[in-house]
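Shown here: the complex without one of its protein chains, the others still in place.
Chains here go by letter, A and B, matching the order in which they are written, and residues are numbered from 1 within each.
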Amino acid sequence: MAVYQKSIHFHSKAFDAVYDITERVTTIVRDSGIENGLVNVFHIGSTAAITTIEYEPGLKEDFPAFLNRIIPRGENYQHNNTWGDGNGDGHIKASLIGPQITCPVKDGDIVLGTWQQIILIDSDNKPRNRNLIVTVSGD
Amino acid sequence: MAVYQKSIHFHSKAFDAVYDITERVTTIVRDSGIENGLVNVFHIGSTAAITTIEYEPGLKEDFPAFLNRIIPRGENYQHNNTWGDGNGDGHIKASLIGPQITCPVKDGDIVLGTWQQIILIDSDNKPRNRNLIVTVSGD
Partner (left out) sequence: MAVYQKSIHFHSKAFDAVYDITERVTTIVRDSGIENGLVNVFHIGSTAAITTIEYEPGLKEDFPAFLNRIIPRGENYQHNNTWGDGNGDGHIKASLIGPQITCPVKDGDIVLGTWQQIILIDSDNKPRNRNLIVTVSGD
């Protein structure tokens, strides 16, 4: 058993932008040399989230549109009253979806469906540098 | 430390059907011989999700009814306009809940509450063959 850990950094434009990070995670899994186990993808911060989706132009609009329908940006959140940074919706969206995912590693590769990509959705209200940690563990 | 990995396959009728997969996961954990560690249950695909619930007839109706209230099947999703497959709601539901769960393994068994079962909820709009990977890792 071994642990292999790498970071992913990128610049995000926020406002519910959706980023496909599958290829970067896949590269880390292959570089690890681990054949069977788990890979965890974790976003450091409280206004962006990790999940999977079929990454295609339609859903890249539909998923944020849904989130903005149930958690509207302009609503009167207590968070905004406290800090005045106006991103209360982004915090709630990120807590709802969650900052991480753990996927299986099998035969030296991550297991995902053909139309299932790992995404980061950034719900902050200003461009941000985003940092993730990818941890591969197994044999 | 060891890794033990098995698949679960079953036929699903979709339309937000809820399946209790606890017994199949529990069997894999016990077969693994691993005493303490983690078990990850991952659904391969983008229109079904994994979570826990008290698996009883009331909640089997309530949880899908809630999802259909916030993500109605008949809404005009861009995904449906692109592909014409009419399952945009299923993709959004699955991305919201997420495709996986990781639970503790303690004294050779999975740890869950008495009224806490692991479920797959399938939100596609046609019957599907569903494939999951269960990964047990630990001592």
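Following the convention adopted for this analysis, a residue touches a chain if its C-beta (ideal position, glycine included) is under 8 Å from a C-beta of that chain, and two chains touch if they have at least 3 such contacts.
Owing to the predicted nature of the structure, the values given are computational and were not obtained by experimental measurement.
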| item | value |
| --- | --- |
| Absent-chain interface as seen on chain A, which is shown | 1-3, 5, 38, 40, 42, 44-46, 70-71, 77-83, 88, 91-92, 94-96, 98-100, 102, 133, 135, 137 |
| For chain B, the residues touching the chain missing from this view | 1, 36-38, 51-54, 56-59, 61-63, 66, 70, 96-98, 101-104, 106, 111-113, 115-116, 137-139 |
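Note that only the chains that are shown with their structure count from here on.
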| item | value |
| --- | --- |
| Whole-Å separation of chain centres (CA-atom averages), chain A against chain B | 19 |
